[in-house]
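Left out: one protein chain. Kept in place: all the others.
Let's look at chain A:
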């Protein structure tokens, strides 16, 4: 069950989703600590390099994710989702996928535009070349601001996205979160009942 089906996500989608989630949260944390807190300068230097290596990993994963999202079908919305909720969810996901790609790209631009000209030595294995951008203080400042803006905007959306998932899990009690945890999960009994309910021509007077 690598592929998505009509009623659930396949392993590829699920693994990509949680890998990227972990990378983004880790990168937010490293990014914030290295940039906004008073730390040992040697540690700070190392954190920058780890940030870039994991950041490039996130960029690669986001690229795969975006392509996968474009070519693979999406499961049908869980039963009981209002059309507006469906649109809101879909837009959030669209923006998250875009930001997941643009944020690391802007990070790459920071490293490239910086007058410090520090090579990006991906996990000390291979040098990833700089983007061909002018290296100047103003160019570096512009990309650093853009990168931070995109990153914190993405974090805000991630918070909304996660809150929505928890709301579905614990308040609505539907399968939204479980679908992203278990590959190809069949509709639960409750859902199946819901489904049958929804398919009835008219729910005429069968209240308990």
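Observations on the model:
Assume a contact is a pair of C-beta atoms (placed from the backbone, for glycine too) under 8 Å apart; a residue touches a chain by one contact, two chains touch by 3 or more; residues count from 1.
Operating definition for what follows: contacts and distances are computed from a predicted model.
Not shown: a single chain whose UniProt protein name, out of "ABC transporter permease subunit", "3-hydroxy-3-methylglutaryl CoA synthase", "Polyisoprenoid-binding protein" or "Ion-translocating oxidoreductase complex subunit D", is "Polyisoprenoid-binding protein". When the full complex is taken into account, the listed residue touching the unshown chain is A:118, out of A:118, A:131 or A:162. Summary of contacts with the chain left out: across A:42, A:71 or A:171, the touching residue is A:42. Within chain A, the residues in touch with the undisplayed chain are 40-42, 45-46, 49, 115-119, 121, 124, 127, 129.
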